[in-house]
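A protein chain is absent from this complex, but the other protein chains hold their places.
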Amino acid sequence: MIVVMKMGAPEAEIERIDQELSEWGLTPEKIVGKHKVVIGLVGDTVDLDPLQIQEMSPWIEEVLRVEKPFKRASREFRHGEASDVVVSTPNGPVHFGEHHPVVLVAGPCSVENEAMIVETARRVKAAGAQFLRGGAYKPRTSPYAFQGHGESALGLLAAAREESGLGIITEVMDTADVEKIAEVADVVQVGARNMQNFALLKKVGAQEKPVLLKRGMSSTIDEWLMAAEYILAAGNPNVILCERGIRTFDQKYARNTLDLAVLPVLRSLTHLPIMIDPSHGTGRYEYVPAMALAAIAAGADSLMIEVHPNPAKALSDGPQSLTPDRFDRLVQDMSVIGKAVGRWHESAVALA
Amino acid sequence: MIVVMKMGAPEAEIERIDQELSEWGLTPEKIVGKHKVVIGLVGDTVDLDPLQIQEMSPWIEEVLRVEKPFKRASREFRHGEASDVVVSTPNGPVHFGEHHPVVLVAGPCSVENEAMIVETARRVKAAGAQFLRGGAYKPRTSPYAFQGHGESALGLLAAAREESGLGIITEVMDTADVEKIAEVADVVQVGARNMQNFALLKKVGAQEKPVLLKRGMSSTIDEWLMAAEYILAAGNPNVILCERGIRTFDQKYARNTLDLAVLPVLRSLTHLPIMIDPSHGTGRYEYVPAMALAAIAAGADSLMIEVHPNPAKALSDGPQSLTPDRFDRLVQDMSVIGKAVGRWHESAVALA
Amino acid sequence: MIVVMKMGAPEAEIERIDQELSEWGLTPEKIVGKHKVVIGLVGDTVDLDPLQIQEMSPWIEEVLRVEKPFKRASREFRHGEASDVVVSTPNGPVHFGEHHPVVLVAGPCSVENEAMIVETARRVKAAGAQFLRGGAYKPRTSPYAFQGHGESALGLLAAAREESGLGIITEVMDTADVEKIAEVADVVQVGARNMQNFALLKKVGAQEKPVLLKRGMSSTIDEWLMAAEYILAAGNPNVILCERGIRTFDQKYARNTLDLAVLPVLRSLTHLPIMIDPSHGTGRYEYVPAMALAAIAAGADSLMIEVHPNPAKALSDGPQSLTPDRFDRLVQDMSVIGKAVGRWHESAVALA
Partner (left out) sequence: MIVVMKMGAPEAEIERIDQELSEWGLTPEKIVGKHKVVIGLVGDTVDLDPLQIQEMSPWIEEVLRVEKPFKRASREFRHGEASDVVVSTPNGPVHFGEHHPVVLVAGPCSVENEAMIVETARRVKAAGAQFLRGGAYKPRTSPYAFQGHGESALGLLAAAREESGLGIITEVMDTADVEKIAEVADVVQVGARNMQNFALLKKVGAQEKPVLLKRGMSSTIDEWLMAAEYILAAGNPNVILCERGIRTFDQKYARNTLDLAVLPVLRSLTHLPIMIDPSHGTGRYEYVPAMALAAIAAGADSLMIEVHPNPAKALSDGPQSLTPDRFDRLVQDMSVIGKAVGRWHESAVALA
């Protein structure tokens, strides 16, 4: 933090500010120039509000933040190295990270019944996916919409895991459900609407399963990384970031605006692995393939894609789901780009 | 919902769609024109996704939603009448609603200690407020920021209530805390970041205290009313809506963009009372008075204003807090507009 | 501009930067602290790009802008005093500014024919307006939409001016039309879509009629004031700013989001008078009255309101137009708020 004093600020006022800042536990460093005095603040300034400092004196011209607001999520925290989030699955450990092949996560929005979830698991595994996604608890805009089968769906996910060997990713929406879900899930998902549900972030940070943190619909990159910081600060180092579309002024054709440009930005700011969800990101299955290919070309570490055996009958989000056949073809296309950028798993290709 | 068929759609296909929609529990009504056939859907279409219907057949040209997605929150639900949310306080019942004087809610962002909260309660009551706001549990972007004093702060709020006779409004962030907070609070607040925390909405909907529902930072009006619908559908009819600033492309001077234009829009759509929070809405105390006056002129039923005895030392949100003296002056100014529009409480003025 | 050097930056590198900045015509001032060196830049830094300076050396930690990017538009430029933009009209000079009564501008979106424009002029004058607005050249999203009657409409505006004595405000869209329009108009309007049409800004800045500068749909406050700066820098000191709604994520009920919160922000940043257009700002006539009253309460210097003798038959923007009768009632309501805040013209009231 840099406090710029106005020209002609009285020495006594500068001293007073200097002292008050020291009382706040900071180490002010006075930097004296010919016309102006600047006070640099060393210490734990992550949570200081520049506006609050500004109010200390009418002789303060401006207070400027220099530091990033996040620490553990920053690339510097790992000395520039990428994280490698390793998740155990029945089929073996899967690595999410910059130096590993692209990880494929696929499955339906909601777990509807055993047949559909096991069938989907079988198909997406055959196509090359390492994880099955499927919602047991569903965040729905309307209280009258299907809210997910809840606890019973967790059992179905466990069955699909056993059958297919795939890892399971499913969402938690309530602090009261964290334990129950973490028993079944290999990765616990925090959804976009709960990205700043701080009670939930603390709770998933205090358990051991890796956490998939979706970006809020209108969350800045700083807010997103601060949400990750909550989980990291609570003791859980295994966080995967997932971009799923942001809200902009145009929602006519695509439901959201998939922000692929976060990829190089996040890469430079954080060591955490990055997943892209082109299904929610666009809201229409026709747009998913182009965005999936683009995500791989831009350096995504993982992709989450909705697949449903019969999208027209899906209980939720049908219009953005691929059929298993369309997913097969997409994986073929992804493998071409994945190989071109050196991020494709050989065995995944073999299976496909 | 209106399903528009393409010109030349085969009769058999129209029959098939008609039948499939009937199986979904809807009552399709075929409307036959010279060139086109349109299918009108009667029944519970609130949760149907137009895109999902569109996928039923390539002969469907377009599916259009006609109905509003909310019911209990709609003005029609009360036959055009405004709701009157009555809250008991030690000083007597307070009415929030279109046919009542503007209700003033004031107080600090966080409850810091007994002296400050009791002093603030005394001052804002003297100025004319009916409610004291104060955070025990605070949603903070950074895990390293002051998170509120939690349970102990609830005790301090109870003390301030006893001293001043003011009603208490405080925020709940976790389903696990709802009961504890509802014991002390006269109105339970759901904050902007939790507007779509559906587990929390269901829980506050299942208890008896009135709920203050803040608008999410980038929530559409429909999403906001659907969040209210969650509470109403869970059995709690006492919901107050609070606009507190939305996120736009410009955050340089004001922290958010206070969307006063929701006032006439909400008035036409819903029977629920409407509160405006110009403090969070702008993020700077200098901008609060102009927006508070504007809110009253535009028809707000209530105002929530941050007041702190010493904003420069506030543990959170200091820059947007008024001093008690500034709040006194603002109430005077508000009373002028309030009287001009016939929405000012005589005794409130007398006290001021 | 403040250049913060990294800890341990070599003396020689600091010298090199210092020298290079001097070559750019700036006066760098080195401020040496115990751990860090900061370089303050004095001189014409308004157009420097902080990122460009950052690229000068890997030893630069951060470059921070302190100064506002605008000069002539800033409140400081007039030593804190508000501007008083005086416009001659047949009925006498009209003053736009903080210390004057609210100026009312009313009229149709487009000039359709002589009868309608003269009738509208007569009615809005009787209600208390000082200016007639009406489009001769219309910016329309579609090339197939009515584009305005152009030059012939200018003649009709002149006729309405003669008949009513009202000042005329009309829009210019092409540099080629500036002279022609400035001959008839008392105030030349630059529309939202042309706010950053810099060729046009220069041209209206080089002529003598006052300029009404509407805010671009997604223009930041800085960009808006910089657009005003183009006009001021070209020699025309008479600029009125007009907020007409910004583009946000929700366009379902109101066409735009009227940003009334710019009022206190602009007041603190600039000396220029501020007009509010609640008609375009909301896009629906039902929402206009609440926003018009709010604008006056919040301190607007002027209001622009669409009035059309028969909105249902308007060639453009009918849904946001008031009938003359509704405008009469609105002026009555506005006068109540206007008097309450001491900004109402006595004779205007008398006329109403």
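To keep things simple, chains are lettered A, B and C as they appear, and every chain counts its residues starting from 1.
One rule holds for everything that comes next: contacts are C-beta pairs under 8 Å (C-beta built on N, C-alpha and C of every residue); 3 or more make two chains touch, one makes a residue touch a chain.
Fair warning: this is a prediction, and the values are worked out from it, not measured in the lab.
The chain not shown here is touched by just one of A:286, A:325 or A:346, and that residue is A:286. Within the whole complex, the absent chain has one touching residue among B:218, B:236, B:270 or B:335, and that is B:218. Considering the whole complex, the residue from B:170, B:248, B:279 or B:335 that touches the absent chain is B:248. Screening A:24, A:59 or A:249 for touch with the missing chain picks out A:249.
For the chain left out of this panel, the touching residue among C:114, C:174 or C:328 is C:174. Mapped onto chain C, the footprint of the missing chain covers residues 44, 46-47, 49, 51-52, 54-56, 69, 139-147, 173-177, 193-194, 196-202, 217-218, 222-223, 226, 229-230, 233-234, 247, 283-284, 311-312, 314, 318-319. Along chain B, the points of touch with the absent chain fall at residues 2, 4, 29-38, 40, 42, 61-62, 64, 66, 218, 247-249, 251. If you put the missing chain back, the residues of chain A touching it would be 218, 220-222, 246, 248-250, 252-254, 257-261, 263-265, 267-269, 281-282, 286-287, 289-291, 293-299, 336-337, 339-341.
Just so it is clear, only the chains that are shown with their structure count from here on.
Centroids built from CA atoms put chain B at 28 Å from chain A. In this assembly, the C-alpha centroid of chain A lies 40 Å from the C-alpha centroid of chain C. Residue positions 218, 248-249 of chain C each touch two or more of the other chains.
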